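Selected chains only, in their assembly positions.
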């Protein structure tokens, strides 16, 4: 019998619940300080306590051996990427569900953009520091009328840190002065060393949407299994403070710390393009990163006021927003007559592959 | 055997999934460019490809004949209204689930308001252009204290285009000058021809709520089957930009393009009035539009800070927000011990009507 295993964080509960529902043994590599949480759940058969999720602890020789002896298939998620070097992840001698080589394309800013462009996704325009206007030209003052200022719309930029996890250090700016003020703050905190540590994009005004896909190399079909939006602090809190109070109390810096997720469905007329994006992404991955996309991935972006989707990110593995749908989503119920979480879908694919002796198609 | 059919958009997936779950044959009239989407779903038995959803294509003689020969009952939704003239919809020679004559009351601004007033719903106050103040009296400046400006509260108006679908071209204004500036922009874009193309209402500050009802002419009961709120771009995005950045980058125009929906439950003490509104609406429709309301409808509005519901709209057919509840909603589970989407509820009503030989009570 095979086992399915993962690290104790991110979406481990959903993944192992789904694995158990599909008849697998379940194994969790778990930080000692989190044992209290994970021991509550009976669907976890084996819990391997570790010091932390650094490679040398989480995937020591002994642990790799144990996983191997249990015929364990590992399900990678965001915590792998934030806790270990890509080289370390790639070196693990236990089969991964999915394409382990694509995680590098998610983690590296330049490769990531290349894959997104290959998939013909709309991405935000990059902005150079030289393009940022001077403060004199940008000051509009509180008396600006709507007619005079519309020409200024869209001038906002967002500065991001290379390799930053979850929006940490991101900031908004509207001209060189406001940009430098915040850059200098990051400098003084040691969060950046030079301007090269930042990249700047136009800020696309739109509502965030996270598209949760699954690609089956067995059926060769893309499935949309759910949609969510992130719940981020403090950016989802500032709108609850009126403009007047924001001004008087100096609230005007945003952060994008992911706290959770909330469910969404999309207008049905948008779904066709949603599926096409997913299929273009799969095709692009097949060309650029053999053996291509396998299993769960997510395209992340905003719909602007014209209903156009601009994507700023992808994840080439299961995302935490799928935790909303432990018992199925509105989309999964259109495809399956039973509750089908993303975690369970992974396990189902493994089971099907084992039964049809095609396991090599879904693991690397 | 009967079939249930509809146009491929809006809520077609949910409607046909529900029809299939109730044992019907399912038929989709589907734009060629959307075939790729709808062919993914096995619960669609027959897909009739058409050029687009204009009447002459979607309901050509040949297609009407085919639907008729299949004993098909059509489920109307928002795409019918946005793609065809009301006269065309009314002329279709295939039975509709629901009252086809009420769709005209939804599409026409004046008739719509008449039905809402007949149902004794609270509606926003209409505002004439003459009532809009001059800019000199409205400028409050950034130093306004809370005590001096509270007398100004509620002065905001929203201008809407007659017949506009989904909030396109809607704008906010606070005085004649800000109104005219935006009106002139719509003029120059050719979106309006004169002031008569707009109607102006007080802007009611409150949280949006969409109430999803079903009225059964068989049981003569109203059922609340779900509640949602719309997810609109860019109006649900601007609150994520602090006031300071809004000001400096000229973000101060809103649009109400519906991108999706998210789920809600209401405070239980509000439900009694929610049911009463639904019943008043049904009673009003019975008086004004024979044979009255049949099946799904939606009352749309906001709850203000005093917990008062002000409704600005209704839909006299299934709404897209019901797509959240493909597998049932918190409210449907109080009424049914099985998953009951709005689409399935429609099919259940048709089945019950067929079994009791009362089909004429639920179709027109």
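Going in written order, the chains are labelled A and B, and every chain counts its residues from 1.
The criterion applied here is as follows: a contact is a pair of C-beta atoms (placed from the backbone, for glycine too) under 8 Å apart; a residue touches a chain by one contact, two chains touch by 3 or more.
Note that the structure is a prediction, hence the values are computed from the model and not measured.
Here 2 copies sit in place, and the number of copies making up the whole complex of this structure is 3.
Definition applied: only the chains that are shown with their structure count from here on.
A rotation of 120 degrees, rounded to a multiple of 5, brings the CA atoms of subunit A into register with those of subunit B. In terms of their C-alpha centroids, the spacing between subunit A and subunit B amounts to 33 Å.
Those residues of subunit B that touch subunit A in the shared complex are 9-14, 17, 33-34, 36-37, 40-41, 43, 79, 139, 141-142, 144, 146, 177-178, 181-182, 184-185, 231-234, 236-253, 255, 257-263, 320, 323-327, 339.
Chain contact summary for the complex, subunit A toward subunit B: residues 138-140, 142-147, 149-156, 172, 174-175, 178, 203, 205-209, 221, 227, 229, 235-236, 238-240, 243-244, 246-247, 251-254, 262-272, 275-276, 302-307, 328, 330-331, 333-335.
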